[in-house]
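The other protein chains are all here in position, but one chain of the complex has been omitted.
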Amino acid sequence: MGINYRQGELARSYVELVERKGLGHPDSIIDGIMEEISKELCKEYLNVFDVILHHNVDKGLIVGGEASVEFGGGTIEKPAEIFMAGRAVYEADGKSINVEGIAMDAARKYLESNFRHLNVDKQTILLPKIRRGSADLISIFKMKGEIPLANDTSFGTGFAPYSDLESLVLEIERRINSPEYKKKNPHIGEDVKVMGVREGDRIRITVAAAFVSKYINDLGHYIELKEKALSEIKALISKAYDGEFEAYLNTGDDYKNNSVYITKTGLSIESGDDGEVGRGNRACGLITPYRKMSLEAVAGKNPVNHVGKIYNVLAHELARDIVRQYDFVESATFTIVSQIGSPINEPKSADLEVVLSKGYEFENAKPKLKYIVNAWMENITEITERIIYGKSSIF
Amino acid sequence: MGINYRQGELARSYVELVERKGLGHPDSIIDGIMEEISKELCKEYLNVFDVILHHNVDKGLIVGGEASVEFGGGTIEKPAEIFMAGRAVYEADGKSINVEGIAMDAARKYLESNFRHLNVDKQTILLPKIRRGSADLISIFKMKGEIPLANDTSFGTGFAPYSDLESLVLEIERRINSPEYKKKNPHIGEDVKVMGVREGDRIRITVAAAFVSKYINDLGHYIELKEKALSEIKALISKAYDGEFEAYLNTGDDYKNNSVYITKTGLSIESGDDGEVGRGNRACGLITPYRKMSLEAVAGKNPVNHVGKIYNVLAHELARDIVRQYDFVESATFTIVSQIGSPINEPKSADLEVVLSKGYEFENAKPKLKYIVNAWMENITEITERIIYGKSSIF
Amino acid sequence: MGINYRQGELARSYVELVERKGLGHPDSIIDGIMEEISKELCKEYLNVFDVILHHNVDKGLIVGGEASVEFGGGTIEKPAEIFMAGRAVYEADGKSINVEGIAMDAARKYLESNFRHLNVDKQTILLPKIRRGSADLISIFKMKGEIPLANDTSFGTGFAPYSDLESLVLEIERRINSPEYKKKNPHIGEDVKVMGVREGDRIRITVAAAFVSKYINDLGHYIELKEKALSEIKALISKAYDGEFEAYLNTGDDYKNNSVYITKTGLSIESGDDGEVGRGNRACGLITPYRKMSLEAVAGKNPVNHVGKIYNVLAHELARDIVRQYDFVESATFTIVSQIGSPINEPKSADLEVVLSKGYEFENAKPKLKYIVNAWMENITEITERIIYGKSSIF
Partner (left out) sequence: MGINYRQGELARSYVELVERKGLGHPDSIIDGIMEEISKELCKEYLNVFDVILHHNVDKGLIVGGEASVEFGGGTIEKPAEIFMAGRAVYEADGKSINVEGIAMDAARKYLESNFRHLNVDKQTILLPKIRRGSADLISIFKMKGEIPLANDTSFGTGFAPYSDLESLVLEIERRINSPEYKKKNPHIGEDVKVMGVREGDRIRITVAAAFVSKYINDLGHYIELKEKALSEIKALISKAYDGEFEAYLNTGDDYKNNSVYITKTGLSIESGDDGEVGRGNRACGLITPYRKMSLEAVAGKNPVNHVGKIYNVLAHELARDIVRQYDFVESATFTIVSQIGSPINEPKSADLEVVLSKGYEFENAKPKLKYIVNAWMENITEITERIIYGKSSIF
């Protein structure tokens, strides 16, 4: 393999579309759960076997519940069902672990610590469906020593920096779901979705945010709180963005029919919205159809030899690192394809495309870029640790 | 209807067989869970609607898990699945309750408070399957005022007092599962089954009790603890029973193959033993094939108009009351058949058979018996309250 | 062990209660399915391994569906869920079988061949939950050669002949569910329940039978067909029974509210009625609370060493054989208790009670009774074959 280094040119399409499914969106919830399960399995494997054993829990499904919600309260009538699927090694060397118990426990803790208004015991049904995996893959999983072998032919890609629109979309969701914001605005739930469209320099931000019924007295109160929230969103945008913009919140509301976006739990899974792993944000935290994207579900894959996970995380970290370290790099996009059965630091192909500051010579840049790329490839197993200990975000 | 009063004669069959499935037996666990759910639903209905609404949750299934257990410990490899079925009113008068949430919560609390070594979160999967019932049955459910109408043509029976063998079987299980015993013997689990056989005056008691692996160091230790437990059982029997007896504990053990009855949780549901509602103890706490028995599952039925429940509980309470109050009654058996659609205090037929002390005239006894029977029939709705508040045991 | 032979006396209680849950009753459906699964597993084990391997599938649950039914038709809105639980050996000697596939297939065929109006594909969900059983029990399962060892301490009982009331109850259900009757009366479904009560010589028969909506035009038509059916039932009773009687059909109907017992499939499982294995008829085909009864679920247990099954079937066959062969025997009741771990033809205790024709000497009868009992005990493994090949009915 050789890594290909290329100079790109500044290009900005006339239209740009960016979406973020927030922490409480059904697809993100199940991404979060399955990733948490993978992390907890890693820790338990290390604890019991001193090595991470094979697992892949990158499949999951939330079947939404049923609720009847009204201003001031409401009732959950059917809990949401959360199916957690995949496979994992149950036993090796005469020792075994409670894979599905760990899964349920990780799911519970993840839900409890992220969603204030959800009563996990009474409002969700946890359904592990994790089959026994074969233990004879152990040899490729030694964490220290040799480099693991790629489990598949797979593709990862990452870029830096975020465009203005991307930054905005990300920032809005993060703000609304930040602890400080929640403290001041307990009536806004975690199911937040932000969509941004740019045409030329004009952007349009549409936010959908589930309100929490017990804090809302009536329609008037809802409208008041919604207008307040929208003006904060607008303030945030105008602070960060110079161009023209529009912003909207909960456009599906129908005041005439008294139909507005309120929920009991702050989550739309309470009444029928379903979710699946791998259908939401890419590893950069966004859905960016105008950029190169990998379709791989990153959440739930094991962080040792699942290149569909490692390469996507690596590509983003590497691109960010380059942009952070070298002022002369305007933007970087890293793309990498694995070679099934080869060490993960020996991809089949890899490609770094950079846009340089005006006047900066590509030939001067190249050795510096190589230096960083090589460093990441040599220390590729650090990605595994970054993932397990939550240092790299993955959705 | 008239109630039939009859004098029976002292009869003791040559053989007698009695069984008690203890608190932690798979059938008893699911009985206990479904009964608890019914009780919690009753309370919630009273709370929200001021009246107990229709429900019937007398179906449930435990699919045992998988475990690998060894002296000193072991691992649960698959949690047990607990299916909770039936139907219940979800909404009425524009208000609704979270039926399945209440079910899961009741199950969890029941399991946690009864089984010390079970980790509900990691070792069980709770699966509510409770369909929406129709609310138009409300009228027959008013708790105050009129008497509810029988939901079915059904049969209940009860007796007092317990025979010597019955008392023994019951007492042994209750002792082993008492808090004091558990404190002294934490190594003995809740899955205890006691079987008693009497031939003539000779009885034979066989106990199966799951030991808890973490307290048992090795086979020698197990044998030591088992012998101690057995000698306590024998002491208990000889204190209570004058005749000849034999007693056995965990007869399935096979020391040669190192195969003994140890579990991680004190429960056999951890590794493949399944359970179903209504397959275990009758309302008297025992299985007594040599006596008249009702096949009705008592657990989980609603205590307002489900005569399959109410009549079995009533019959035992009534028989016990008679024996308690009148020294001249040696034994009483009450049998009662409902009339579907008629008030539950107007059964289709009822029959009280008593054995009187030698020389006591039946004609003298009859008015006294009638007095008690009438009192119970007039206050039949107290049975409902006794059940909801746990004053009458039902399995 | 010795078998105890005793002479009983003619006794008829003043009240008698008998019930039969017909072929299409929820409890009977799941009994039928699980028994069929056991039979098909037996055949497959014999086919693949030349010996019946360990299995026990005596747990099952039907969670009723939802339907909206009207004269002339209706719609199933939620299929019924059929859970099939237990455990079975999946593999031995390097060969394996598809236990759950066999289970689903057996269930499907059983349902299709017994319930004309049920569309299995669209109106039921088949959910196998059969865990892997251990193969190290093989040795006790050799079909030829040695006698299998009892799996448990268990109790079986059987009697002959049926009382008048028992015969009637049985015959009515069988008639209504016979092919000839169904041909003439396609509008009567398979969910038929017959309850008989006798007080003195007076009997009262109550039948509940699900009508099939597509054959019923309107309320008038329903009433007409119901009256016709009831008069046939009455004719059948008066032909068979000399005493006074009453008979009722579908007493829950409420003509004023247009609410009558019609179904789309002829089965109440279509709309919310649940069923469980072992909650319906005993091995004699009836529920007989005034007789000695075993609580064991017979359906689904393996017919090789599960004494809870074999002894109940044996007891009935043996009692029937005695009554059939000896005119001088008025009635026979056989009761048998196993010895866990002992050959199944060496029970812990057994008891034959007979009522003899007036004047017949018990001492003359005894050797003849012994002869038959011994023959059955010596050929006890024939019970296994009778069960597998459907020659002994079990519910």
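First chain written, first letter: the chains are A, B and C, and each begins at residue 1.
Please note the rule applied: a residue touches a chain if its C-beta (ideal position, glycine included) is under 8 Å from a C-beta of that chain, and two chains touch if they have at least 3 such contacts.
Computed from a predicted structure; not experimentally measured.
Student: When the whole complex is taken into account, which chains on show are touched by the absent chain?
Tutor: Within the full complex, the chain left out of view touches A, C.
Student: For the chain left off this view, which of A:182, A:214, A:234 or A:279 is in contact with it?
Tutor: Checking each option in A:182, A:214, A:234 or A:279, the one touching the absent chain turns out to be A:279.
Student: Give the residue, chosen from A:94, A:179 or A:289, that touches the chain omitted from the document.
Tutor: A:289
Student: Using the touch definition from the top, which of C:17, C:53 or C:97 touches the missing chain?
Tutor: Residue touching the absent chain, from the options given: C:97.
Student: Looking at A:131, A:228 or A:324, which makes contact with the chain not pictured?
Tutor: Reading the full complex, the residue touching the unseen chain is A:131.
Student: With the missing chain put back, one of A:119, A:153 or A:167 would touch it. Which one?
Tutor: A:153
Student: Where does subunit C touch the missing chain, residue by residue?
Tutor: 68, 75-79, 90-91, 95-102, 104-105, 108, 119, 121-123, 125-128
Student: Considering the entire assembly, which residues of subunit A contact the chain that has been omitted?
Tutor: 4, 6, 14-15, 17, 59-61, 63-64, 66, 78, 81, 83, 85-87, 129, 131-133, 153, 155, 157, 195, 197, 199, 206, 251-252, 272, 274-279, 287, 289-290, 292-295, 297, 335, 337, 340-341, 348-349, 351
We adopt the following convention: only the chains that are shown with their structure count from here on.
Student: Which chains contact both subunit A and subunit B?
Tutor: none
Student: State, to the nearest whole Å, the distance from the C-alpha centre of subunit A to the C-alpha centre of subunit B.
Tutor: 50
Student: Approximately how many whole Å separate the CA-defined centres of subunit B and subunit C?
Tutor: Those two chain centres are 25 Å apart.
Student: Could you tell me which residues belong to subunit B and also touch two or more other chains?
Tutor: 78
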